[in-house]
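All protein chains but one are shown in place.
First chain written, first letter: the chains are A and B, and each begins at residue 1.
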Amino acid sequence: MNAANVAMFAVVIGSIVVFGTATILALGWAFRNGQFDNFDQGAASIFGPDEPVGEPTDAFPK
Amino acid sequence: MSSVTVIPLHDRERAAAERASIDGSCRGPVLYFTASALFWLLAGSILAIIASAKLHSPYFLTGIPELTFGRVRMAHLQAVSIGWTSMVTMGGSVWMMCRLCRTELIYPKLLYVSATLWNIGTLLSVGGILLGDGQSVEWLDAPPYAPPFFVAGLGIVSAWVAATFRRRREKHVYVTQWYILAALFWFPWLYTVAVFMIFWSPATGVVQPIVNWWFNHNFLGLWLTPVAVGTAYYLIPKIIGRPIHSYYLSITGFWALALFYSWAGMHHLIGGPIPAWLSTASTVGSMMMFIPVIAVGINHHMTMRNHFHRLKYSPALRFTVFGAITYTWVSFQGSIESLKDFSEVAHFTHYTVAHAHLGAYGFVTMIFFGLYYYMIPRLTGREWSSSTLIRIHFWCASVGITIYFVSLSIGGWWQGRMLNNPDVSFGNITRYLLPYLFSRTVAGILLTIGHIAFATSFVMNLAGWGKKRTGGPTFFVEKVA
Partner (left out) sequence: MDRGMVIFLGALLTFSSSWLGLILFPYWQLNNEKPYQKEPGDDPYPMPLQGEALAGRKIYQANGCIYCHSQQVRSEKFGNWWDENGQEHTGADIKRGWGSRRNVSRDYIYDNPTMLGTMRTGPDIANVGSRYSEAWQHSHTFNPRALNDWSIMPSFAFLYRKEKVVGERSEKALKLGREWTVDPGYRWRPSASEWDAILQQSGDAIKSRYLTEPTHTGGIDPNTPDGKKRLLDFWLTTEEEGIQIVPTGNANALVAYLLALRKAEVPVPEAKE
C-alpha cells in the first residue's frame, strides 16, 4: 500500500466520519425541533376548503 | 363518501378564488415553458424515428450529412432531455411551488426571459449538432455556445422558485416542495461542474468520463426524478382526494434519495480504465437506492389502494400512476444493473438503452403527461376538448414504451451474451439485432402518434376550443356523496 492509497483511505474514512456526524447531528436536531411531528397534518396541507379531502379533482372531459 | 365534511360555501369560494388567482399568476410563464417543451418533444420524436430507422435500414436518408446517425442521435437526446423534460421540470416546478406556497408568482416577465434563453440554447444545441458542432460527450453534446444560455435560464428559474418559497403563506412545507427545492439547487451545480470540468477547463483523460457519468446519472437522479416523484406526491393525493398514506415515509424517502442517488453512475464505466473502487462505490449507492424506491413505491401504492378504479375516470391520474409504478420497476432494474455480474453482460448493449428509456419515458415523461393533463386546464380555464385524443395518447404511449422496452431488453441481453463470446462473429450479432431494432422503430412511431394527439389537444385547449371551466373543482364525472 503506497502513500497515495493511505492518503486516499484517510480522506475517505475522514469524510465518512465528518459527513456521518453531520447527518446524525442534523437528524437529532430535526427530531428535537419537532420536524418529525404531526405528519398527518403535513400530508393534509395540500387540501383546502375548495378541494377538500374526499373529493376527486380530475376526470375525462365529458 | 363519509369522510367528506360539510364546508361552508363562502370558505370554499374564497379558497377557490385564491387558488384561481395563484394559477392565474403563473399562467403566462408556465404555458410558455410547457408549450416550448411540447415543441421539443415533437422535434425529439422525429429525430428519434430517423435515428432508429437508420439502425436497421442504413440507406435511409444516407446522403445527408446533417442526418447521419451520430448527429441525429445526439440531437434527439438534447431535444428530449434539455428541451422536453427540463422545460417541463422548470415550468411544473414553478406552478407547483406557487400552489404549495399559496402565493402568487412575482415578476413573471423574467420567467419569459428564462424560457426564451432556454429555447435559444436548445435550438443552438439541436441545430448546432445537426450542422456538425456536436461534442460527443454523452448527454452534454451541446456545442460550446449553448451552455451559457442554459446556465442563465436555469439561474432565473432557481432564483424564482427560491423567492416564491421565501414568500410562502402556507406554513407547512409539503414533500413536493422538498423535492423541487433540492432539484433546483442540485441541477445548476451539477450542470456547471460538469460543463466546467469537461469543456471550460478540461480534466485529464479518464477523469472526463467519470465527471460525464456522474452528470448523466444525476441528470436523471437529481433533476428529473425528484421533480417527477414530487409531482406524483402532489397529483395522486390531489386527484383522488386522499392524503398521502405515510407522510413520514415520504420524507425518509426524500433523504435516502438525496444521499444515495448522487453516488450512482460510475457503474456505467464498469470494466473500463477507471479505478475499480469507483464502480464499487456506485454499486453500493445503487443498491441503497432500494430504500427510497421502496418507500415511494409503498407510499404511492397504499395511497392509491381502493382508489384504482379512478384510473378509468381521470386522465391525469392514469398517466401519473403509470409513471409512478414504472419508477419502482425502473429503479429496481437500475439497482440490479449496477451489479458487476449483470453489468458484464448488459453494458455496451441496447439493454441499457431500453433501461434509459423506461426511466426517462415510462417514468418521468408519463408523470409529466399527467401533470399537463391536470395543470393546463387550470391555467387556461378550459377543459380538454376531446377525451378520444387523450385515450389515443395514453394507449400509444403505454403500448409504445412497452414494445420499446421489451424488444430492446431482450435483444440487448442476447447482444451482451454474444459480445462476451468471441466465437460469435460481430456480423452475426448485428444481424441478430435487426428485428429488435425494427420493433424499436415501430414503438417510436406509436409514441409519436401519441405525441401528435397530445399536441393537438394542447393546441386546441390554448386556442379555446374546450368547454370553459366553471370555477371551483370541476371535472367531476362521479357525483360526490
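One rule holds for everything that comes next: contacts are C-beta pairs under 8 Å (C-beta built on N, C-alpha and C of every residue); 3 or more make two chains touch, one makes a residue touch a chain.
Everything numeric in this text was worked out from a predicted model, so none of it was measured.
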| item | value |
| --- | --- |
| Among B:H268, B:R318 or B:H357, residue touching the chain not depicted | B:H268 |
| Touch criterion as defined above, residue of B:F69, B:Y313 or B:F332 at the omitted chain | B:F69 |
| Listed residues B:R169, B:R431 or B:K468, member touching the removed chain | B:R431 |
| Selected from B:L278, B:I376 or B:A443 as touching the chain missing from the view | B:L278 |
| Missing-chain contacts mapped onto subunit B | 54-56, 58-59, 62-65, 68-71, 73-74, 132-138, 141, 165-166, 173, 178, 181-182, 185-186, 189-190, 193, 197-198, 202-211, 214, 218, 222, 255, 258-259, 262-263, 265-266, 268-269, 271-275, 278, 281-282, 285, 344-345, 347-350, 352-353, 417, 419-423, 426-428, 430-431, 434, 437 |
| Contacts of subunit A with the absent chain, listed as residue ranges | 4, 8, 11-12, 15, 19, 22-23, 26, 30, 33, 35 |
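By definition in this document, only the chains that are shown with their structure count from here on.
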| item | value |
| --- | --- |
| Inter-chain centre distance, subunit A versus subunit B - centres from mean C-alpha coordinates, in Å | 22 |
| Touching residues on subunit B, where the partner in the complex is subunit A | 1, 3-5, 7-8, 11-16, 19, 100, 170, 172, 174-176, 234, 237-244, 246-248, 250-251, 259, 310, 313-317, 373-374, 383-387, 390, 466-467, 472-473, 475-478, 480 |
| Complex contacts: residues of subunit A adjacent to subunit B | 23, 36, 39-62 |
